[in-house]
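Scroll down for the structure; my scribbles are underneath it.
For this depiction, one protein chain was excluded, whereas all remaining protein chains were kept in their positions.
Then we have chain A:
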Amino acid sequence: MKRHLISAADLTRDDAILILDTAEELAHIAERPIKKLPTLRGRTVVNLFFEDSTRTRISFEAAAKRLSADVINFSAKGSSVSKGESLKDTALTLQAMGADAVVIRHHASGAPHRLAGSGWLRGSVVNAGDGTHEHPTQALLDAFTMRRRLAGGRGDLEGRRITLVGDVLHSRVARSNVLLLATLGAEVTLVAPPTLLPIGVETWPCTVSYDLDAPLPKSDAVMMLRVQRERMNAAFFPTEREYSRRYGLDLRRMAMLPEHAIVMHPGPMNRGMEIAAEVADSTRSTIVEQVTNGVSVRMAVLYLLLGGNEPALSAPSTTGTEEIAK
């Protein structure tokens, strides 16, 4: 694997499978009374969050702590950043403090790429969501969830049909999912009004539809994307009511899915808007599972980026982390 995880496109099929397999191993840690491994003991992971995201930050924090890493949470609010410090100077500070990995969430697309490629830091950079660009660990946890539900937790997702619905234009989750799912062999369909699809989407490794009803009967999984209500003023669609009717997942539409199909959402949800409450709470919904799986996947990513080259759970604690994390 590369030293950084910036984009789902960074991952080959083998890389992705390795992460998912490692996450599968590490998921068992959550079932133990003491949910901790010594694997990253002595390593420092910094959660560098320029944008609010309690869910993702806690997930990364839990993942790092379960591997015994030291975790520093750095929030831009109330920090030197709010006093005008640049990303470069913040990075140089973290470098001086010996960060082995920096997990960055930023409102600007490309900020993690800049951090990783600028020479400001020597440690690994993990993209925890950048602007409207990518969110690769979200895609990994989504793939992990699909694999568990649809493929018995093994292999890739060859031939699985996945439908992503909603605001693709502004969704970093959609971009990462399309790239990763295509790498894993799935057939992806994006469904959105034309105003919420990026220019050039026809070059992406997926098909596109403006009609939600058409792909549903053949979908193994349907993932609803959050509608950002603040975008209503920009005339992307006429009314919430119309959007909900044309692109919302309600009980009628859920009934069109094959019996085995699952319903996903990266959260936070607008209940009654893109997803009906009954659907979100149904047994087909994997929304809570996705959160749980996020910790396992992020453990795997941190473990592998920080040098793990053996099966995660076979690393005997007596040998010390230094030999494992070369």
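Methods note: a contact is a pair of C-beta atoms (placed from the backbone, for glycine too) under 8 Å apart; a residue touches a chain by one contact, two chains touch by 3 or more; residues count from 1.
The definition used in the following text is that contacts and distances are computed from a predicted model.
Colleague: Can you tell which of "Dihydroorotase", "Sugar ABC transporter permease protein", "Acyl-CoA dehydrogenase domain protein" or "Depupylase/deamidase Dop" UniProt lists for the chain that's not drawn?
Modeller: So, among "Dihydroorotase", "Sugar ABC transporter permease protein", "Acyl-CoA dehydrogenase domain protein" or "Depupylase/deamidase Dop", the name matching the hidden chain's UniProt entry is "Dihydroorotase".
Colleague: Check the options A:His4, A:Arg43, A:Arg66 or A:Arg114 and report the residue that touches the missing chain.
Modeller: Residue touching the chain left out of view: A:Arg114.
Colleague: Decide which residue listed in A:Thr22, A:Thr39 or A:Thr132 touches the omitted chain of the complex.
Modeller: A:Thr132
Colleague: Going by the contact rule already stated, which one of A:Arg43, A:Arg175, A:Arg226 or A:Arg253 would touch the omitted chain in the full complex?
Modeller: A:Arg175
Colleague: Out of A:Arg3, A:Arg41, A:Lys65 or A:Lys88, which is the one that touches the chain we can't see?
Modeller: Within the whole complex, the residue contacting the unshown chain is A:Lys88.
Colleague: Just checking the interface: what residues of chain A touch the absent partner chain?
Modeller: Touch with the absent chain occurs at residues 86-88, 106-111, 113-114, 117-118, 130-134, 172, 175, 198-201, 203-204.
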